[in-house]
Structure formats: structure tokens, C-alpha cells
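Before anything else, here's the structure in question.
A single protein chain has been omitted; all remaining protein chains appear in their positions.
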Amino acid sequence: MARAVDPAELAPTQHAWEVDAGAVRVRAGRRMAVDGLDLRLGTGVHGLLGPNGAGKTTLIRALATVLRPAGGTLELLGVDVGGRPDLRALRRRIGYLPQDFGFYKRFTVREFVEHMAWLKEVDRRRVPGAVQEALERVGLADRAGDTMRTLSGGMLRRAGIAQALVNDPDLLLLDEPTVGLDPAQRLDFRKLLRDIGDQSCVVVSTHLIEDVAAACNRVVLMHTGKAVFQGAPQDLVDAGADSDLGDTPIERGYSALLAQHREGARR
Amino acid sequence: MRPLVLYLRSRQVPLALPGSLLAVVAVVMTSAGALNPQRQVITACLAVAAGLAVLGQGFGGVDPELDRTAAVRWPPLRMVHAGVAAVLVGGVTVMVSTAPAGVVLRAALGFVGLAALAAALFGRQLAWTLPVAWALPGVVMPPMSEPLVVAVLTWPVQPQDSTPALLAAVVLGVGGLAVHAVRGTP
Partner (left out) sequence: MSARMLLVELRRSTAIPIAIIIISFGVTNFYILELTDQTGLWQPQWAMLAGLQRVTLIVLWPAALAAGAWQARRDRRSGMTELVGTTSRPTWSRSLPAAFAVGICAGLAYLVVTAAGAVAVSTPYQHLGWTPIALVGALSLVAAAWLGLGVGRLLPSVYTPPVLAVASFILLLAPMELSKYRPLTGVWLLTPNMSSPLDELTTLAPAVTGGQAALFAGLALAGLAAAAVAKRRFALAALAPAGLGLVAGMVVVSAAPATGLQLDPAAAAEVCTTDDGPKVCVLRIHADALDSLTGPARQALERMAVLPTAPTVVREVVDDRPGPQPADEVWFASANHTPGEGWEAEGNALSVRVLAGGGTRPCGEVDYRERGLTAAWLWGAYPAPGPPLHGTEGAERLAEWERIKTLPAADQLRWFEGVRAKYLACPGGGTP
């Protein structure tokens, strides 16, 4: 099925920010996991940091259109998802790697990525090329013919990243993408993120602060459902002092900001 | 007591056991009032197969690899689990059905072996496949005693005193339970 070209795709971008959230609230089960978050993200690689339970995954799921905001405003690629948006057009332009990444065991890696490309309505003529490119970018081209069940944990994660990339998304959401990657692969992955960040908005949730320092242009620090810090990685480094907890300057900055926020919340 | 409760919960028994017994009773009820004794045998065998198909989902844990690393001695535990399942399903069927008890218990032995074998081969979610796959064709074919192949294929509905049927049930039951006890689920 040939995809009709949406006029909106050819028009120059009308939005200033790929992600524009104003006091957005998102429910995870009964809990308001994202509670009054303000966030503006443009092109570039954005690291999403925060302790367990800070609301990172809930935020990413809202950005991936899995969850709908319970309040506030959320615009993705210029589309307000609070109203009755044309999710189909929006979803064509989003790439998403969930934290719990499922897959069809019997599919080969290429079939799996192809399947995802088809689900994202990538133009049929472009599919073979896009699949090959995505597999090459994550270094899985030589395993393309193997079934998913034979892959190791790190390879599965890379297959997950490949499917997120396959539609050349304008908004790429990666929830803990580096879990299971070996050190060399992580270096490659950081380079890949920087490449993609040149043209797209990439949001990476992670606990590995070094990844953020090395690959991200911007850092968002979340705590209890709010963004408590936004800035460049260097700003995070500057926030820390030698007395703070951590082995590297950026870890110390992370601990310092969190500690400040906890104290503020207590008062 | 608490470890037992937790074990049963990890095997979905609190949901599956009532479901399984409900299935047994429901299947037996479909022939209530039918005068043909062979019809009672057919539904009793189907009831046993259905009950064990439902309980077969519990013949393995959610994460078999994690289970395998546990210190518990699995083979006897798996044997007991499957054995108790067979006794419960067989016992309830004997109580509610008018089919001969020997036929029902023979069916329970054979079908629990098939369920255990399927769980060992294809995983717990497919434990139902072999008992159902043998029960359906097995009960519709006329239970002829000759030739031997037909007698073995229709073992569930053979008369109570049929030696080939008993042997088939014992081989399937013991063999299936042994394979499952040793290998667990994939």
C-alpha cells in the first residue's frame, strides 16, 4: 500500500519545539507519576535523568502517545495531543523503544524490523533500504537472518533501537537503551545518538550518567514527577561541589541537584 | 504452609483449579440424560482432558530459567504437582460422571502424561495441545479393538478391561511425567 504524502510533511515546520509541555500531568495507574511538568525540547539529544520512580518512563510513554495526559498541555511535533489529534500522522514520525521491549521470537531480525517499518507505514519502496540502514547503524546487519530468540540481551536491545530508527523519526524516544550494551557498543551508540540528534529530537532516559555527559546536548533532571533541572551537561557538572556524593564531576552535580530539590520539597 | 501457598500462586492454581473443575463439570453436564453409555464415556474423557488442559498451564513457572536455578529438587515436586492435578480432575470426574471409574482414572493417567509431555516440549502455555489433540479424534473414532493401532489410538474410549488401552495410558502417563519431571518446561 503506497503511503499518501501528507502535505504537512512537505510544509516547513510550524512548531518551535518538538516537545512542548506545559504543566502536564500523566497518570500511571492510580498515581500521578508526572505532575505539573514544564518542558521544551528542540532538536538535539536530551538526557532524561532521575531516581527510580521519578516519572521518566511515564513521561516517555506519554511522549510516545501510549498514555494521554490527564491535565496540562502537551504538544508533540506541533500537534496538541490533549485534544483529538490525528495520532496516525503523528505516530508515523515517532520512534519508540519501550523499557520492556517485546518481540516476536520466531521472526528474524530483518523480518522484525521490516514488520515495524510496515506498522509505521514507511513507504513500501523505501522499506528494504530503511531496514538495512537501521540494522547497519546498530551493527546488527550481520545477524539480520537470525531469529530473535537466538539474540543475546545486548543484541536484542540493538534490534529494539533499530526498529525505533527505521522510520527516520523526528521524535525518537529511547527508554534505557544502553542496558545490556557492552562498553564498545555504548561508545558506538553515543555516536549514533549524536548523529541522529543533528536533525531530530532524541529523548533518552537512562541511569548511566556518563552516557548523558558524552552524548547529550541537554539534560533534564526529573524528581517526583517534575523537571527540577534543565540545562547543558556542563551546567550539571557546575552544580556539583567536591563535597557532594559521586565519583565523577557530573555524578556530583546530579547528587547535589537532587539533594537540593529534596530539601526544598521537605521545607 | 506459606511456601506451599506461594508455590501454588506462582503456578496460577488459585485461578486455574476452580476453572478446571468448572470445565470438568460443564463438559460432563453436556451428556446429562443421554442414555447411551458410550456417550457418557466420551464426555468423561473429554472432561478429564479439558480439566488437565486448564491445569496444565501451571506445569511450569513464568520464568523457567529462574526456576531452574532454584535449590529445590524439582523432579519430585513436578511429579507431585502433576500427580495431584490428575487425581483431582480424575476424582471429580468420577464423582459427577456415570462413566466407569476405571475408564476415567485411566484417562486421567494418560492425559496428565500428555499434558506434562506437551509442557516439557512446547512450554506451559501449550501444555493443553497434546491432551486435546489426542482426546478429540480419540473419542470420535469407533472404539474397535482390532487392529491394534486403532485400539491404541482410541485408548481413552476403549472398554475398561482393554489391555492395549491400559498399556497406552500407562506408557503415556509414566513417560510424559518422567520427561516433564526431568526436563521441566523450556
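Observations
Letters A and B mark the chains as written, and numbering starts fresh at 1 in each.
In this section, a residue touches a chain if its C-beta (ideal position, glycine included) is under 8 Å from a C-beta of that chain, and two chains touch if they have at least 3 such contacts.
All figures in this text were calculated on a predicted structure; none of them were measured in a lab.
Residue-wise, the contact with the chain that is not shown comes from A:92, picked out of A:92, A:126, A:194 or A:207.
Looking at A:15, A:68, A:105 or A:191, the residue that reaches the missing chain in the full complex is A:105.
Touching the chain that is not shown, out of A:116, A:213, A:227 or A:250: A:116 (per the contact rule at the top). When the missing chain is restored to the complex, the residue among A:26, A:39, A:64 or A:222 that touches it is A:64.
Taking the whole complex into account, chain B touches the unshown chain at residues 16, 19, 23, 27, 30, 34, 36, 39, 42-43, 46, 49-50, 53-54, 57, 125, 128, 132-133, 135-137, 140, 144, 146-147, 149-150, 153. Contact residues of chain A toward the unshown chain are 1, 61, 64-66, 87-92, 94, 96, 98, 100-107, 111, 114-116, 118-121, 124, 127, 163.
The definition used in the following text is that only the chains that are shown with their structure count from here on.
Between the CA-based centres of chain A and chain B the separation comes to 48 Å, rounded to the whole angstrom.
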